[in-house]
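This part shows chain A:
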Amino acid sequence: MSLVYQLSHLLGGVMLLCAFSLLSQRRLAAMIMLYQIEAITLSAAAFWQGFAQNADDLYLTGAITLVIKAILLPIGLRQIVLRFGLIRAVETAMPVGLSMILGVGLIGVAVLVVLPITVSSVSLTREDLAISLSIVLLGFLMMTARRNALAQVIGFLSTENGLVLAATGMPGMPFVAELSVALLVLLAFLVVGVFLLRIREHFDTLDLTGLEDIERLGR
Partner candidate 1 sequence: MSFAALGVSLPFAAAILAGLWGTPAQGARLNAVAGGLVFLVTLCVPFGPGAGLIHADGLGMLFGVLTGFVSFTTALSNLGFVRLGEAQLSLRRWRVYHAMCLVLVGATLLGLYADDIGLLWVAVEGATIAATLGVSLARTASALEAAWKYFILAGVGIALALFGTMLVYLAAQPALGPGLPALSFAALSAHAGRLDGALLTLAFVFLLFGYGTKAALVPLHGWLPDAYAEGPAPLTTALSGLMLNVALVAILRFRHLMQANAVAGGGALAPGPFLITLGLASLLLTGFSLPRRRDARRFFGFSSIEHSGIVAFAFGVGGVMAIFGGLLHLVLHTLVKSALFQALTRAAAMRGDASPGQFNFSRLRGLAQSNKFLAWVLAACIFTLAGLPPSGLFASEFIIISQTIQRAPWASLPLGAGLLLCAVAIIRKIGPLLFGAAPARTQAQPAGGAAYLAGMHLALTLGIGFAMPWALYDLLHGIAAGLQ
Partner candidate 2 sequence: MSFLILLARVIGSFAHIALVLAAAPAVIGLVGVLRARLLGRRGPAIWQPYARLRRLLRKDVLTPETATDLFPLWPYVCMAAMVTAAALVPGFCTGLVTAPLSDVITLAGLLALARAATLLAGLETGFGFGGAGAARDLLFSVFVEASLLVLLLTFGLIAHTQTVDGIAEALRASHIGISVSLGFALAAMLAIALTETGRIPADNPAGHLELAMVHEAMLLEYSGGLLALFEYAAMLRLIVWMDLIGTIFLPFGMARAQDVLSWPGGLALWAGKLLVMAVALCLFEVSTAKMRVFRVPEFLGVAMLLGVLSSVFLFVAARIGG
């Protein structure tokens, strides 16, 4: 087992661990910290893949991930948390225990689906694909398991991380994809920011229950 495989496997495992533990957190600050760790690990994985496949665009992706997703984004998120004073725990839509069990189930599904399919390709990509699919599904579960808008955004960003991990794992993926992923994060943050400010003006809290009442009126 070459060093390349072992190290990328390790970094992938760390990211999966962060994504999984996101499910158990109730306080926003902890979630942001876990997300930051995940982003840092992702940028390390990107650098490592860049070194392994000596493709210089992966280095660029790693740099962008480090600067934007690992540093700027958490700062912005913490600003929002401070401005709205969201120190207390965030209301969850389903019991945490249940979401953990579902998380394990999802990882099982991801593995069940990816491994028989990619029997022909290189074992590294198989491993990488299984982990990134799991992170995407866990991020998705995170979005459906929390009522707080910010928690949903963090789930969404965790899914993005899974995608970027998958992209770095693809040998020779043209650079175009990298740029677009970055573009997505930037704009997403911009739009989300704009939203959150406006949500604050219309409702006193970040909680989505305010929105749910509107929907229940039914039009």
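Regarding candidate selection, all candidates are chains of the complex that A comes from, given by their letters.
The criterion applied here is as follows: contacts are C-beta pairs under 8 Å (C-beta built on N, C-alpha and C of every residue); 3 or more make two chains touch, one makes a residue touch a chain; residues count from 1.
Since we're looking at a predicted model, the values are computed, not measured.
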item	value
Single touching candidate for chain A, where 1 or 2 all sit in one complex	1
Residue numbers on chain A that touch candidate 1, as the complex places them	113-114, 116-118, 120-121, 125, 129, 132-133, 136, 140, 143, 149, 152, 156, 159-160, 163, 166-167, 170-174, 176-177, 180-181, 183-184, 187-188, 191-192, 194-195, 198-199, 202, 211, 214-215, 219
